[in-house]
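The other protein chains are all here in position, but one chain of the complex has been omitted.
Here the chain labels run A, B and C in written order, and each chain numbers its own residues starting at 1.
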Amino acid sequence: MNKVIDIEKFSNKIKDGMTIMIGGFLGNGTPETLIDAIVEKGVKNLTIIANDTAFVDKGIGKLIVNKQVKKVITSHIGTNKETGRQLNAGELEVVLVPQGTLAEQVRAGGAGLGGILTPTGLGTIVEENKQKIVVDGKEYLLETPIRADVALIAGSKVDKSGNAYHTKSTRNFNPLMATAADLVVVEAEKVVEIGEIDPDVVMTLGIFVDFVVRGETNG
Amino acid sequence: MNKVIDIEKFSNKIKDGMTIMIGGFLGNGTPETLIDAIVEKGVKNLTIIANDTAFVDKGIGKLIVNKQVKKVITSHIGTNKETGRQLNAGELEVVLVPQGTLAEQVRAGGAGLGGILTPTGLGTIVEENKQKIVVDGKEYLLETPIRADVALIAGSKVDKSGNAYHTKSTRNFNPLMATAADLVVVEAEKVVEIGEIDPDVVMTLGIFVDFVVRGETNG
Amino acid sequence: MDKNLVKETIARRVALEMNDGDLVNLGIGLPTLVANFIPKDINITLQSENGFVGLGPAPLKGEEDKDLVNAGSQPVTILPGGAFFDSLTSFAIIRGGHLDATVLGALQVDEKGNLANWMIPGKMVPGMGGAMDLVTGAKRVIVAMVHTAKGAHKILKECNLPLTAAGKVDLIITEMGVMKVTNKGLLLTELNPEFTVEDIKKATDAELIISYDLKEMRTS
Partner (left out) sequence: MDKNLVKETIARRVALEMNDGDLVNLGIGLPTLVANFIPKDINITLQSENGFVGLGPAPLKGEEDKDLVNAGSQPVTILPGGAFFDSLTSFAIIRGGHLDATVLGALQVDEKGNLANWMIPGKMVPGMGGAMDLVTGAKRVIVAMVHTAKGAHKILKECNLPLTAAGKVDLIITEMGVMKVTNKGLLLTELNPEFTVEDIKKATDAELIISYDLKEMRTS
C-alpha cells in the first residue's frame, strides 16, 4: 500500500486544538517539513508532546514562537527562551516530565499498558498527585499512558508503506511515538520502494504509519 | 574489550540452584552450545525463565529431560511432553505467564521499573494473588519485574565486545533478557571484530554483555 | 461432513471477515488455513507473535531458512514490506490495539464471549503462550473451530475450563454457522445449508438467538 501523500493533504488533517506528538531531540530527528506546514496553516491551541521545545528557529520551537501552542508536555525547555517567556507570562502551560518517564508513558500508550512504576521523581515535585505503589519493599510512582491525536515523526529512509530507518542519533522518540497516536505521519528524508529496507533493520514499523510525506530537502 | 571466552570457562560459571533466563522461541534463536554445556556439567535445581520449553531434543527441552530444572517460568510447555509429565508427577514446578506479560516483566527487571500494568489475564486465574489497579476507569493487573542470575542469549553475528545482531525471527526474547541478569553470556553463531556491526543495527548492546562464546557449528 | 471440508468451510468463512489493509494474527492450526482463502481484492498483513509482520507462505522444499519460522516453529517466508522485531515489540502490537483481528481455536467458548483454550486441569496444560494477550488486545476476536468435540458441546452457557479471557470474543465461526456474541447472547446470523436450525441448536449448549435475517453461510 502506497501511503505517500503531498504536504497539502497532510496540512488538511491538522486542526485547531489537536494533541500532537512530535519526534526529535533538540531538533535532531524532527520532521521540519511537517512543522513548517503547521506553522504556515496557523492552527491554534495545540497541545504538543515532545522531548523538548528545541530552539526558537528550529523544530518544535517554531510552533511555540508562532503562538500556536497552549500546552506542552516535555522534559526540557531550556534551549528555547520563548517557551520560558510564555510560561512566565502565563501564555503557555508547561508540564515538565522526566525524560525517561516521558518515553515510558508514550510507550505505555502505544503498548496497551495501564502505566508503569518508576522510581524516578520520588521525593521531588514530580510525585505530586501521583499514586505511590510499593513493590518488594521499594516505593515507585505510577505513571500513566500518554496518547495523542497525531504523531509526527521523521525518518532518514522510509519505504512507501511507512517502514522507517532512523540513522544515528535521529531515532530518539520517533519509533515510540509512532505507536501512540490515532494518526501517524512520517516525514521521509528519502522515500524508497517497499522491500528496499532490510526487514531486520526496520526501526519504525509501517503497520503503525498512516501517511508518508517527502521532506523538502530530499526524497 | 575482548569478551570472548571458551566453553569451559563458561561452564565453570554455572552452579546448582541458579536462576537462568534463556532466549529463544521454540528453539529458534536459542543458545544451543551453552545449553549443551550445562547438560554436560549436570548442575541441578535450576530455575529457568524462558518463552517455552521447546522440544525434548532441542533448546531448553534438553535441560528438562535431563532433570536439571526444579522450576520453570514460561508461557508455553505444550511442545515438550516431558515438561507436562514432570509437572503432573510433581517433579517440576511450572509457573505459566502470558507471553506479553513475560516480555514486560523481563524488560521491567532490566529497565529499573517496579512493574507494569496490563489488562492481560484479567478475569482468569492469572490474576490470582495479584494487585489490581484502576487507571482512568479501567482495571489492570500489576505485574512485577523478573531478573535472573544469568541470561543466556543467542546472536547471529556478535562482535568481540558483545554487540549482537539477531537475524530474522531469532531475535524474540534475546535483547530483553540481556538487560535483566547479573551475568550475561551470548553465544555467537559468528564472531566478528569490534566495529564490524553497523552501530545503527546493533540489537543487543554489548554494554549488557559479560561474555561471548563461539557456537559450535560456526564462529 | 468430511474433516478436511469442515476445516476448509470454516477457514473460507473466516477469510470473508477480513478487510482490506487489516493487520491480523492467525493462531496455529485451523486458523492458519485462513490465509489460503483471502479474497483476491483484499490485502491483509499477517503478524507472527514470535516477532514479525508480513508473514508469507511456506517456502518451497529445500528453500527453508532455519532462522525464519512462525510461532509454531514451521519454516515460513516474509513478504516485501515486512519487518522483524523482538518479543517486546511483538506484544506491544498485540496488546496495544494495533491488530485488527485475531483468529484462534477454542476448547470452549460461551454466550458471554468468554474463551477457554489453554488448559484442561490435571490433563493437558500447554500454557497460554500469546493467546491471552491476543484475545485481550485485538480489535476483533474471532473463534474458528469445529462446532463440537466429537459430539461434546464446546459452545456453552458458561465455560467451565480456566478462561483465556473474559468477555472478549466477538464472533464464532464453525462448520455449522456464524454466531455473533451480543449482550443478549449468541446471535446465529448464518447457517450452513448442510444443517438445520435444530441440528445447530442440538450441537450447542448455549441458547442460540436465531437472527430474523438468518442467511445461508457464505464460503466465498
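Throughout what follows, a contact is a pair of C-beta atoms (placed from the backbone, for glycine too) under 8 Å apart; a residue touches a chain by one contact, two chains touch by 3 or more.
Computed from a predicted structure; not experimentally measured.
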item: Omitted chain - touching chains that are shown; value: A, B
item: Residue among B:43, B:56 or B:111 touching the omitted chain; value: B:111
item: Residue touching the undisplayed chain, where the options are B:20, B:94 or B:202; value: B:202
item: Residues in chain B touching the chain absent from view; value: 1, 107, 110-113, 159, 161, 163, 179, 194-195, 199-200, 202, 205-208
item: On chain A, residues whose C-beta touches the chain left out of the figure; value: 25-29, 51-52, 74-79, 84, 87-88, 94, 96, 98-101, 103-104, 107, 118-126, 156, 166-176, 203
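The rule we apply is simple: only the chains that are shown with their structure count from here on.
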item: Distance between chain centroids, defined by C-alpha means - chain B, chain C (Å); value: 29
item: Whole-Å separation of chain centres (CA-atom averages), chain A against chain C; value: 35
item: Distance between chain centroids, defined by C-alpha means - chain A, chain B (Å); value: 32
item: Where chain B touches two or more other chains at once, by residue number; value: 104, 118-119, 167-168
item: Chain C, residues touching no fewer than two other chains; value: 52, 78, 84-85, 91, 94-95, 136-137
